[in-house]
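Quick notes on the structure that follows.
The complex appears here without one of its protein chains, the remainder shown in place.
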Amino acid sequence: MSLTGRKAARYFIAIFLIITFNFAIPRSMPGDPLTNLLGEDVILSDSSVQELRSKMGLDKPLWQQYIEYWQSILRLDLGYSFHLHKPVSILLQDRMKWTLLLAGPALILGSALGAILGARAGWRSGSRREKVHTGILLAVYCTPPYFLSLISLYLFSFQLGLFPLKGLYSTGSAADIAHHLLLPAVMMTLFTLSRNYMIMRGSVLQEKSSLYAAFARAKGLYDEQILFRHIFRNALLPIITLLALDFGFILSGALFIEIVFSMNGMGSLIYDALLSRDYPVLQGSFLIITIMVVSANLLADLLYSRLDPRVKWE
Amino acid sequence: MTDFCERLNEWKGNRLMPMIISKSGWLGLAFFSSFLLMAALSPVLAPYDPWYRFEPYLPPDELHLLGTNDLGQDILSELIFGSRASVIVGFGAALMSTAIGTAAGLVSGYFRGMADEIIMGITDIFLMIPQIPLIIVLAAFLRPSLWLVALLMGCLWWTSTARVVRSKALQIRETGYVQANRSLGFSSLHIMLSDVLPNITHVVMPKFLLSIASAMIAEASISFLGLGDPTMKSWGMMINFAFSRGGFLNGLWWWYMAPGLCITLFVLSVVLLGSMLEERESVSLRLQ
Partner (left out) sequence: MTDLQDFMQGCSRAASESMANNQAILSIEDLSVSFETAMGRVMAADGVCLKLHERETVALVGETGCGKSVVVSSIVQLLPGNASVRGRAIYEGRDLLSLGEKEMAGIRGSEIAMIFQNPSLALNPIIKAAEQIAEPVIIHWRLPKSQALDKAGEMLRRLGLGNRAIPGMFPFQLSGGMNQRVMIAAAMILSPKIIIADEPSKGLDANSADEVMGEIARLRDSAGASLLLITHDLGLARKISDRMAVMYCGQIIETGRCEDIFNQPLHPYTKALLNCLPQRGFQPIPGSSPSMIEPPEGCRFYPRCPERQDECCMKAGLQMVRILGPEGEVLREVRCRLY
């Protein structure tokens, strides 16, 4: 199988596995599969239990349930949340846009800044300023994102009253939303930045000692000219895949930040679902998140093959 | 110039070796051992039994240096005992993932061929699946327990260790003495254990440490969501309670600052140690 064929297969297999996993889990976990499918916060009468059981197809053989599960997935039917009285897909749609609003720009900004600052840090490694910067960002890197958010929430909202304490908006105007989003967005950016910074710095440190960097210097390039004209590109390529793999972690971080700031996105949805053991929502969210992460990886792979001439020209 | 520079790097490397531990390495080692001691000697170090209830929501004073939580339990004692959860999960998950990863990487790198393809394929897939959400889903279904979390993480994180071990195994496989042993007819298992394994410890150690760090952050995150083990004190759970039971809104910042700082410092210490080992490894590589 060609390289692209193999890669494509991996993506499909990953999604296939997750969907199968989603199917298998409620039916294999301890407890009544019905409860596992409906959630634990649901009170039903005996007759409706029977009804639901057959409606959910629990009396049919397993392989048939599996096929029907796939069919519903392809119809974008992710189940129904009895806890929140809405279909899961609707819930996810609603919440997803807030999560993307928070995470999207922060991710892009954080990645770009992290790459540039990290490259500089790798280039000037050993200087006092670099050590300080790296030390600070290392501390950020090691701090769980929700803890950092808690601290900033306490400092800036609680003590200083600069920002609202919770929620996405009070009045609904664009400026108001921005006001609410600012602190969590900053946290998100910092979080992404610290991770990209560390990775980029490491990559530049490796590339610094290469012969082409020395030759560039011999041609008369000075200091950061060498960094940004040569090393940056070469250091960035190998880590694109790394950064894509990190995306899953960063997305999880976004969820936690949402929870701390009580924002109405996927994070809070999952948090509430956890408290009430609303399994359909949990599973649906998991599926969506996985698909997002896998797509991000796919995009990164495509990007890499376009950017690296060695791959492009094969 | 190139080969002179290469030789130079070797010599430079030689100079660093005597300097065993860098400054940041010392810092990391200091914190790391303190936390390990804290975990091992919790009953001795903690002023009170962390489960014993005093008066709730007390601010810090001489009797309770960090005050009490919503149930009246002494926060400082909670903090000290909480290190155990981090250590258990951290080490448990790291040990497991390192063991699986090393085995997988060895098999993959040494035997190559079909086994390699399959294992690498599995690695790629596992790497793509978002880990914390997966653990959340599983933990939601099962009864939360420390060992479960460690087990789950161990099963998920072996991939990066496997990758690294594999590339090293590939290298070692081609060296003279391995070839010699193979031609002498030693069994593959024997060669792997006696020749390849000792040489990959340098590579595996930093990965081991870094997986401890990841496991601890993950454990803290899971406990923060309330999925932690209710029978054990953990730093993440402390922050969870502080957040959801009025600690935050009432301004009781010591309740969550202390455990949060502990998590950060513990992770930081492990990361510093791990990167120091990684640097030594790359330096000693140049030596060869």
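By written order: A and B. Residues from 1 in each chain.
Here is the rule we use: a residue touches a chain if its C-beta (ideal position, glycine included) is under 8 Å from a C-beta of that chain, and two chains touch if they have at least 3 such contacts.
The shown structure was predicted, so the numbers you read here are calculated from the model rather than taken from an experiment.
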Contact with the hidden chain, among A:L100, A:L221, A:L242 or A:L303, goes to A:L221
Residue among A:R6, A:R129, A:R233 or A:R306 touching the omitted chain:
A:R233
Suppose we count only contacts with the excluded chain; which residues of subunit A make the list?
210-212, 214-223, 225, 229-230, 233-234, 237, 308-310, 313
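We adopt the following convention: only the chains that are shown with their structure count from here on.
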Quick one: subunit A and subunit B, Cα centre-to-centre, how many Å?
21
Okay, in this complex, where on subunit A does subunit B touch?
6, 10-11, 13-14, 17-18, 25-26, 29-31, 36, 138-139, 141-144, 146-147, 150-151, 153-154, 158, 209, 211, 214, 245, 248-249, 251-252, 255-256, 259-260, 270-271, 274-275, 277, 279, 282-283, 285-286, 289-290, 293-294, 297
So in the complex, which bits of subunit B are touching subunit A?
1-2, 9, 121, 124-125, 127-134, 136-138, 140-142, 213, 217, 220-221, 224-227, 236, 239, 243, 248, 251, 253, 256-257, 260, 263-264, 267-268, 271-272
